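One protein chain is absent from this view; the other protein chains keep their places.
Here is subunit A:
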Amino acid sequence: MSEPVVEDDPQSRRRAVVRQSLSVAVATGLYGVSFGALSVAAGLTTWQTVALSLLLFSGGSQFALVGVIAAGGSGVSAVATSTLLGVRNGLYGLQVNRLLQARGWRRVLAAHVTIDESTAVGVAQPEPALSRVGFWWTGLGVFVGWNVTTFVGALVGNALGDPRRYGLDAAAVAAFIALLWPRLGTGEARVVAVGAAAIALLLAPHTAAGVPVLAASAAAVVAGLLPRRTQGA
């Protein structure tokens, strides 16, 4: 009987997952700077910006919240948009819970770091033990990186002053298209994106700021209810 090759030993596989998790954390942390800067440009204080990253901790929802505020939308529409964007985290929790089997305070903490990145790295692993390593290292790594860089970004944003002069309003546009881009893989996704964009543009001249984005979520509801065509059951 020979020993298994090095790549197959549990320690090195574990280290590979940790490396993957940390690289995701570093990459995600980089856009914490843009969030911090955009948030203070939208009119939130440094501490409100820091609180969003500590307590809300879901990038898409945070960008959406400050985007609606920057566009002049009400607090209600900002909270509603942020919350609708966070619905997917509930389904992530369902998937992660099966792998994690966390109880007590670990479950309370796991829920807080259940986001796109931690779920993606966690569920991508071939066995539950590695899934747990990937979920926790990515979730906690992104949490640390995101919060540190949010604070830096808020300081940068305050130092820059007028957000338009440095194109920070355009940075928000770019952040949203970059968050959307990887989700456009299927024809159905692209149809929903175009439909939602059309709804928002049609409503914008006639409704209060914030309303067009919320109304555009109807595109997802309608598409979800339509019978599937070719993909089968």
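Basically, a contact is a pair of C-beta atoms (placed from the backbone, for glycine too) under 8 Å apart; a residue touches a chain by one contact, two chains touch by 3 or more; residues count from 1.
Methods note: contacts and distances are computed from a predicted model.
Student: Quick one: the chain not pictured, UniProt calls it what, "Heme exporter protein B", "Phenylalanine--tRNA ligase beta subunit", "AzlD domain-containing protein" or "cytochrome-c oxidase"?
Tutor: Cross-referencing UniProt, the chain left out corresponds to "AzlD domain-containing protein".
Student: Thinking of the whole complex, not just what is shown, which of A:58, A:125 or A:138 touches the missing chain?
Tutor: Residue touching the chain left out of view: A:58.
Student: In the full complex, which residues of subunit A touch the absent chain?
Tutor: Spelled out for subunit A, the touching residues are 27, 30-31, 33-34, 43-45, 48, 51-52, 55-58, 60-61, 63-65, 67, 69, 71-72, 74-76, 78-79, 81-97, 102, 107-108, 110-112, 114, 164-181, 183-184, 188-189, 192-197, 199-201, 204-207, 209, 212-213, 216-221, 223-225, 228.
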